[in-house]
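With one protein chain removed, the remaining protein chains of the complex are shown where they sit.
Per-chain residue numbering starts at 1, and chain names A, B and C are given in the order in which the chains are listed.
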Amino acid sequence: MAESFTRKETGRIEAFSDGVFAIAITLLVLTIKVPTASELGVDQSLSSALLALWPHYLAFVTSFVTVLAKWVNHHRIFTFVQRSDHTFLYLNGLVLMLVTFLPFPTALVAEYLLHPEAKIAGAIFSGTFFAIAVAFKLLWHYASKNGRLLGGGRSVDPEHIEQITRQFSFGPFMYLAAFVASFVSAGLSVVFCLSLAVIVGFKGWPRK
Amino acid sequence: MAESFTRKETGRIEAFSDGVFAIAITLLVLTIKVPTASELGVDQSLSSALLALWPHYLAFVTSFVTVLAKWVNHHRIFTFVQRSDHTFLYLNGLVLMLVTFLPFPTALVAEYLLHPEAKIAGAIFSGTFFAIAVAFKLLWHYASKNGRLLGGGRSVDPEHIEQITRQFSFGPFMYLAAFVASFVSAGLSVVFCLSLAVIVGFKGWPRK
Amino acid sequence: MAESFTRKETGRIEAFSDGVFAIAITLLVLTIKVPTASELGVDQSLSSALLALWPHYLAFVTSFVTVLAKWVNHHRIFTFVQRSDHTFLYLNGLVLMLVTFLPFPTALVAEYLLHPEAKIAGAIFSGTFFAIAVAFKLLWHYASKNGRLLGGGRSVDPEHIEQITRQFSFGPFMYLAAFVASFVSAGLSVVFCLSLAVIVGFKGWPRK
Partner (left out) sequence: MAESFTRKETGRIEAFSDGVFAIAITLLVLTIKVPTASELGVDQSLSSALLALWPHYLAFVTSFVTVLAKWVNHHRIFTFVQRSDHTFLYLNGLVLMLVTFLPFPTALVAEYLLHPEAKIAGAIFSGTFFAIAVAFKLLWHYASKNGRLLGGGRSVDPEHIEQITRQFSFGPFMYLAAFVASFVSAGLSVVFCLSLAVIVGFKGWPRK
């Protein structure tokens, strides 16, 4: 019974985290502002004004897909974690804080992608993703080290754990590459991040 | 037991999606801005300023009712789906991305409904609804094709499945009509979308 | 089993509605804008600028307490409702739409409470509350009429139902009075609404 109560505790942390992910992903759209009629230039049509917003659409889609992929990964961690402690709570809080922060770099890179200082915006954008990947690695590392917070032997397959550990260790390197790419081109870095989320991100969902 | 665990997985996807729907539907009100006292013209009364916001109320109500109807449809799909895989996750993510995007075209059509370029705004508004209808059709098609992700025989009535398939195939055509109507008149297109949501949308709720 | 499945359906509607209530109540704070340093007048202190925002605090508290009281009432209805149908879904959607709309009249009355046209803002504010009270009455009336959507005899006490019916019939009259009061004074009307929520609103929580 103590066991199931503990399971309930991690269930609560997961439900709260899910709420945060769902809200953060939905707030992203607020970074795209409708051009007001008075903002349109004299000889600028609405369609050209809307097309000029393409960096905002790109940044929106990139952050959306990334948060979705991170949610899948977060869920995967909680499939295995059966207990919680203070350090785990702190690390999960770090993940959530970085995820809720995302609308800021998303708006930033959208605003500056066509600006001479785009690289700084791209570095902060990809750097935030890098930080999220590191936080995920720390969270999983802490939970899985010697099976610290995982369930008992029966339900956990060591090879599976090993495989997840490899994936979470791999993530930061990929996003570090995206971060480095931002010093070449902000646009390249954003497309890199989008590709990572689409190609690698969803791999984590438990298969049946 | 593996079966019930799988059921729990789809339950989690559904709960997360529900959160996204609930937040997206509540954010719609942010598209209606209160006119500040200083924005009121010298001889403009507050009541006339508020009446002039009617395109915002119309767009708000249309998007609200549509998201609600889509939530009902989403729920209906998950009543039948018992398993998940990567493709299903991607397609569900596409549905969610389009739904969270809605505040943007909603604000757009409200801002431009009385503007010479209203038709472009109306096309984007109804076009987003069309895209949502297509995404729903893809999601259901993928899940139900040869019963891929549906529950076992006992609980699923093939005729019922057939009927839902017809409805989801029908949706894109209706919204395509609304999209075409936007080239005649943006207002007509919005009213068309509102009617679709009110008349057709709620049909999907399981009857008992 | 069909019965319990039905119960699960209303559980989903309630959970979705709860999410909408929780988000609507949390968005209210966005109606209070921080005065920027550059907006402060030359000889205006920050404290006087913050004090001048008192209509925003009053409107925030009034709407917050009202939404909380409405959530309690909504929950009470779902304690009894065991089935759902299309009309019930529509009526519940009407309740939710009016609740998510609340940040708009809240910001409106806060912006105009000290303005010559305060009465119009007060009328829309209290009028929205009146509309919510009517929607709640309709929802309960539809569900409880001849026990249409309520549980079977054993679990429902007719006298208790009767008492709730009286309370929901009473609500619209109270808010109609607040609406009428807005033509005397917007401030009076807001304080009336606040008092109603504090004094009457929480009565609905099931006592044990």
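In this text, a contact is a pair of C-beta atoms (placed from the backbone, for glycine too) under 8 Å apart; a residue touches a chain by one contact, two chains touch by 3 or more.
For clarity, every value in this text was computed on a predicted model and none was experimentally measured.
Partners of the chain left out, restricted to shown chains and counted across the full complex, are A, C.
When the whole complex is considered, the residue among C:19, C:93 or C:187 that touches the unshown chain is C:19. Summary of contacts with the chain left out: across A:27, A:53, A:161 or A:188, the touching residue is A:27.
Mapped onto chain C, the footprint of the missing chain covers residues 18-19, 21-23, 25-30, 32, 34, 36-37, 45-47, 50, 60-61, 64-65, 68, 71-72, 75, 202-203, 205-208. The chain not shown here touches chain A at positions 2, 5-6, 9, 12, 15-16, 19-20, 23-24, 27, 30, 83-86, 89-90, 93, 96-97, 100-104, 107-108, 111-112, 115, 117, 120-121, 124.
Please note the rule applied: only the chains that are shown with their structure count from here on.
Taken as a contact graph, with one node per protein chain and an edge wherever two chains touch, the assembly forms an open path, each chain linked only to its neighbours along a line. Taking the mean of C-alpha positions as each chain's centre, the chain lying farthest from the centre of chain A is C.
In this entry, chain A maps onto chain B through a rotation of 90 degrees when their C-alpha atoms are superposed, rounded to the nearest 5. Between the Cα centres of chain B and chain C there is a gap of 25 Å.
Counting partner chains per residue, chain B shows two or more touched chains at residues 19, 23, 27, 30.
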